[in-house]
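Missing here is one protein chain; the remaining ones are kept as they sit in the complex.
After this line comes chain A, so read on.
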């Protein structure tokens, strides 16, 4: 008997159903809609225990359609302003709203709503994970390393903002589209980074967040209106990063840098997919920062060994990135690249251009890089001084240990 459902079928379908039902009833009824959808999955989980339907998606859609009537009844008894179905959906029959292309359209509307610039930046991520991705409050909290209460507050605040700002459940058109799309990409990249950079023991949730960000980006690519070069570039960037997820830490969950990563663990299909995306991304004259970031990581992935990395090219892409979007972290990265190239003059120039304050919690990286510069130019005392500052500024214990070891080795070297 066939008993393997598609992975995450319920989760993904929850996002679809919430979107379609919102298109019918409007954002103001989101709470009722979410309850109704949740109820559908509880029913499914009970009734599928013994016998799973032949076409689970069709089953879920059918139940969702029946929910429409239930919701209507609830709204009527609450005397809540009941939408006129014919008006609200431009006379499209309910069953047509459950066609694949219409589901995608509704999902896209939900993505644009969740990533609306009028919502607080932190609320956007939580709200998107809840309504578009079908995560529960508990799952969001654990993915974002935040308390459940905080997530509840963020969701509530997002819903209030939607009401107060009268945000419409629409795909922006014309001039607005470009800036709104920018905001969507930003949120998707943040979701990805939450997964990619979190150092949780639980690798599964990391991967799920990364996969979810990629899946949402692909929803954008399915629709012509949002199928833009920078969306392809972001997708490529995510694929390239995700390909290294398994190689990023060792068995003790310690972070490994590119030099020490086992390159055999890099996931080839994802790299290939990234390359495909990159191919489409460059069919344009204007490159976004996603283009350059993807180009940098692609260059790393091309090198079969760390020693064979093409630092020249990487430096070039960082320069482009810095021109487009000046940031101290770019200068720092370029300094690191120059040290790899043993171009100490250039490295020093980049380092001198950095104002430490602008790096905030990454300031320790600045001092650690300076220390590297002084080690390579045989100024060990200065190197130790900078390592001491770096150790004082770093908060992560693993990194602190790593830097301390490095400093102690230098002290030994000086005294011998």
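As a working rule, contacts are C-beta pairs under 8 Å (C-beta built on N, C-alpha and C of every residue); 3 or more make two chains touch, one makes a residue touch a chain; residues count from 1.
Heads up, the rule we're going with is that contacts and distances are computed from a predicted model.
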Hidden subunit of the complex - UniProt protein name among "4Fe-4S binding domain-containing protein", "DGPFAETKE domain protein", "NADH-quinone oxidoreductase subunit N" or "Transport permease protein": "DGPFAETKE domain protein"
Which residue of A:138, A:153, A:279 or A:302 touches the chain not shown here: A:138
Sole residue of A:27, A:44 or A:97 that reaches the chain not shown, by the stated touch rule: A:44
Sites on chain A contacted by the missing partner chain, in the whole complex: 1, 3, 5, 8-11, 13-14, 38-39, 41-42, 44-50, 52, 134-139
